[in-house]
Each structure stands twice: as C-alpha cells, then as structure tokens.
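Only one protein chain is missing from this complex, and each of the others stays in its spot.
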Amino acid sequence: MNNFQVQDPDYETRIHKSFANQTAMSTLGVSIVKLAPGMIEFAMPYAAIFTQQNGFLHAGILSAALDSACGYSAYTLMPKDADILTVEFKVNLLSPAKGQSFRFVGNVVKPGRTLIFSEGRAYAIDDGREKLIATMSGTMMTMLRTAAS
Amino acid sequence: MNNFQVQDPDYETRIHKSFANQTAMSTLGVSIVKLAPGMIEFAMPYAAIFTQQNGFLHAGILSAALDSACGYSAYTLMPKDADILTVEFKVNLLSPAKGQSFRFVGNVVKPGRTLIFSEGRAYAIDDGREKLIATMSGTMMTMLRTAAS
Amino acid sequence: MNNFQVQDPDYETRIHKSFANQTAMSTLGVSIVKLAPGMIEFAMPYAAIFTQQNGFLHAGILSAALDSACGYSAYTLMPKDADILTVEFKVNLLSPAKGQSFRFVGNVVKPGRTLIFSEGRAYAIDDGREKLIATMSGTMMTMLRTAAS
Partner (left out) sequence: MNNFQVQDPDYETRIHKSFANQTAMSTLGVSIVKLAPGMIEFAMPYAAIFTQQNGFLHAGILSAALDSACGYSAYTLMPKDADILTVEFKVNLLSPAKGQSFRFVGNVVKPGRTLIFSEGRAYAIDDGREKLIATMSGTMMTMLRTAAS
C-alpha cells in the first residue's frame, strides 16, 4: 500500500461531516468502519428494499456504495476547502451480491492535483464467508471553492 | 435506431413482472414510461433521501437506475426463460444531478446470443429544462434457466 | 448532433499539425478524412502486421485509433495553446475486426473547461459492407501551457 500524505490534518472530521450529508448512504445503511489517508472502508447490511429481481442486492446499489468508497478515499487527500465530484467509474460484477452483509473498500491509486484515481472492492459476507463480488475503478475531481463561487 | 426482433412476443409482461420484483427500483421511485424491443425509458422524481453531500442526486443512485435501464433494454430481446446478469458498466458523469425529476433511457446497441451491449443516458429535468447528465455503457449476460438449475 | 463553437478559429491547422506528430497514427496508417467542431473521422486500411492471433485487427490497435479519434474530437474545441491528455477510456468490442478497411468516428458529447467527454465508434468495411465493431467512451483533459512550464 501507498503511504499518502494528507493536506488537511483534520481530514477525518471533514470526511465524517461530508458523509453524514450524503443521505443516500444513510438511507442505504452504509457506515464508515475504517478511515486512513487514501483509504476508507464501509459496512452495509443486506436490505430487502434494495434488491434486484432475484432477491440479491441490486448491482447499482452496490455501485453507489462503491462510488462513495472511491470518492471518500480520494477526499481524504484533498485540501480542506475542496469539494469533490465523480468524473467516471466502471464496475465489474464478478458474482451475485448474495449475503447478509457487505464490505466496501476504496483506495487511492494515484493522487493528482486536479484528478485522483481510486479503486474499490465490494465483498459479500454470506454465512460468515467473505467473497469478492465487484470491483470499481474511478476518477474523482477536486473542486476548489473560490471566494467568488 | 435499430429495428430489433424479440424472441418472446410477450416480452412486455415479462419485463413488467421482473421490474416489479426489483424492490430497489420501487424504493428509488423509478417507473417504466416507455418500452419497445431493445429500449426502455424510466422516470424518477427527486428524493431527498438519495442525495450526495450537496443535496443533488447521488451519482451511484443515478447509476442504479441507469443499470436497470441498460439491463431491461437488453432483457426485452432475451428468450422467455432467460434470466439476466449485469457483467459490467461504466458511467460518465457530465453534470451534477440537479433537478426535480430524472429520465433514464436504455438502448441495445449490439444484441448477441450470450452477451448484449447497451447504452444508457440520464437526464435531469430542472425547472422544465432537460439536460444530459450521465451516460452508461454496459454488458448484459443472458442466463438460460435449465431444468437442472 | 450538437453545434459546438470553437475557441480557436484555426483549429483545423492545429489538429493536422498535432496529428502529424502522432507517429503512432502514421505507423498504423490512420488518416483524417473529416474534421468539424467537436468531431473527427479517420480511415485505416487493414494491415497484417497489426493483427491478433486469428488474423483480425488487434482490439488494442483499434482502441489506439479510437483513442485518437476521441482525443482529436475534443482537441477541436480546446484553446489554441492547450495540450491534451487522455484521462481514461473504455472500449466495448462488439464484433471481430474483420475487414479490408476501418472507419473511426469521434464525437464530443460534453465539452467542459477542464474535461471533455467524447464517444467513438469503430466500423469495419468488409466486402463493401460496413459494420459497427467497437464503441469507446473517454475523458480528455485540457492542459494549458503556462509561461512557466
């Protein structure tokens, strides 16, 4: 793993505050379980209201959690005043999202001044056994809030 | 647009039935507004419980609706007994998802026996003006239910 | 199609000059056949030295031409002094690249100040019949050359 330097020593408070404002995450039941420079980890319980036609977690719902994991891994390295935008992401779905709970990990691969590239992994925990079910690669953009805007 | 032939003349019933089983879509408030061979269109109202940190619709939530749009556009062309899996998708987020309602369109670009390639477009309707906010390209897989499985 | 405004009225000269410096494109035999604000079209003959194991054009070689098509479609809209970088692209390969010649089209979908999003399509011309064989979606970045760098 990389050893990233944060620009904002108080990044943890900043992340928790921003995450609390992502109502989508609390609605999905996603919570932060680990946080470090350039990485974040989420947990999410299975929820019958977010399934696809076969009763498994919807691939798009998984992707929403993965998007936030990639985004917040990048956001740990951004300056205090920055906002963040997802530019793009790609998801590969390796196995059905069958499980009682899910784990999402986001890691920065390449931090840049404007763009940060992160990768995410989603795991299903099914009867106590964890399995990789999806991967994400995504580009995040640092938006500096200026006095004018 | 392409002129696709369906294998299942009763595909509309099959799509509506499968869609009704995607609790994720009803939870998001997504509904089918148009359906044709190789295409589907969804509508979704803004919902404050599905936003990111700035109050706009979460990119991952958008992607969930786009994933279903791509998936069901492909599913219109699949045989009666087939199930469907998303193999992968990529989303490019062009503008913040600012609006009172949203429209999602999925179109098959290349139907194949095992894999179907679809594209999706997401639009925000903000004060009556519609704007393209995201694109998706995705691969869907036909899963034939055999007697054994 | 969109009606894009160029920032550099002399964009055609700029594109041709930059393209001439992409030795990869001349090595592949790619040439510009159409150019307009936000779009470009290339032609490329089949070349036995760029095939995969079955004698068809290598998917990665196709992608190289598509990447340049997406890039130059974006570059038409950039300022005179800008350089361009590809941030990312995704390719979906729909059919084997079987043909005597190939056509590549790049179109800007969303121009932004820093990032430009383009889509590309690759066609094989086989015995006079044209077929869509691949699609690309890609993000391009405007790099402004400053006095200092």
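Just so it is clear, A, B and C label the chains in written order, and each chain counts residues from 1 on its own.
Criterion: a contact is a pair of C-beta atoms (placed from the backbone, for glycine too) under 8 Å apart; a residue touches a chain by one contact, two chains touch by 3 or more.
All of these numbers come straight from a predicted model, not from anything done at the bench.
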Legend entry - Omitted chain's touching partners, listed by label: A, B, C
Inset, instruction - May I ask which residue of C:M39, C:I61, C:M78 or C:A124 touches the chain that does not appear here? - result: C:I61
Legend entry - For subunit C, the residues touching the chain missing from this view: 18-19, 21-25, 27, 48-54, 58-61, 63-68, 83, 85-93, 96
Inset, instruction - Touching the hidden chain in the full complex, which residues of subunit B are there? Just list them. - result: 87-88, 90, 114-115, 139, 141
Legend entry - Touch residues of subunit A, complete complex, unshown partner: 90, 92, 94-95, 109-110, 117, 119, 132, 135, 137, 139
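As a convention for this text, only the chains that are shown with their structure count from here on.
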Legend entry - Same or different residue numbers at the subunit B/subunit C copy interface, by half rule: same
Inset, instruction - Enter the angle, 0 to 180° in steps of 5, of the rotation superposing CA atoms of subunit A on those of subunit B. - result: 180
Inset, instruction - Going through subunit C residue by residue, note those that touch at least 2 other chains and give them in order. - result: 90, 139
